[in-house]
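Every protein chain except one is present and positioned as in the full complex.
For subunit A:
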């Protein structure tokens, strides 16, 4: 059974449609990421699920129970959904303990042991319990917010871009703590993010939203390897997109003849490669030669920006050692298969032109 089912949900603010028919099934347990660029409606969807707002049409079910529909709207406080907002949203008038215990039944609120347990669950020192929220670091605030959301043992926890305000070093550590706490609690989690790396690394399932609609729901590997279209492909990771002519299951492209990942009808197509599929070698070592336009060095690896004599530009990922310099010529070979996307309505190029 799915923990959360969203069916045909639409929502407009005035004449601006924000969600235009979203269908989403979130399986029980595990973490699903709602990934999309800003303005795609992902936060709106989260607010509808939480019950802070009502959908215009469509239904939302939790554990098979209808909570929002044409004639029904269960109030937010009866949905039993945990919510972790951006920047934590800790109550400024309460201590850490007061915040964590907020959703507990009255009798348990005074129970320091329970608060300590919850702080432990998110990897915080129980000694922080008497602090004020403003005495905590950003990462600690987020963890307290998660502990607060988990305290009433909700079956579903919603996280609204919880890491976007943290700096890089803190973000990684906080993500780890959050993933661990969520899996220890056994709650189903939905995480809203615009950061594809975060979605791919944390989530069990990734739902890609675009312009108010769900485009693809898949596990991270499938999403990265078999995106539904080129937009999704370029959104979830760096891409090398080339024009190609497909004949007999092979793509004839500027980077040579490439095997295909899946069947594709003959004719014009665009093919997708990932930068890490490209290998660079000395000129003449096989494969076409490209000119290095620039190198972005990251330490563990580097992005090499390349241009073919015929014009197309693309990037390759290279290990940190043995990097070429701008202006060098390198040979480019492709490892693995390319993913084809037929160009609809195109006329196949007659033999002999290319």
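As a working rule, a residue touches a chain if its C-beta (ideal position, glycine included) is under 8 Å from a C-beta of that chain, and two chains touch if they have at least 3 such contacts; residues count from 1.
The rule is short, and it goes like this: contacts and distances are computed from a predicted model.
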| item | value |
| --- | --- |
| Name per UniProt, for the chain absent here [options: "Cation acetate symporter", "RNA polymerase sigma factor", "Glutamyl-tRNA(Gln) amidotransferase subunit A" or "Iron(III) transport system permease protein"] | "Iron(III) transport system permease protein" |
| Given A:3, A:33 or A:50, the one touching the chain that is not displayed | A:50 |
| Residue among A:10, A:32 or A:141 touching the omitted chain | A:141 |
| Identified contact with the non-displayed chain, of A:90, A:187, A:200 or A:332 | A:90 |
| Hidden partner chain, residues of subunit A it touches | 13-16, 47, 50-54, 75-83, 85, 87-93, 102-103, 133-134, 141, 148-149, 151-152, 158 |
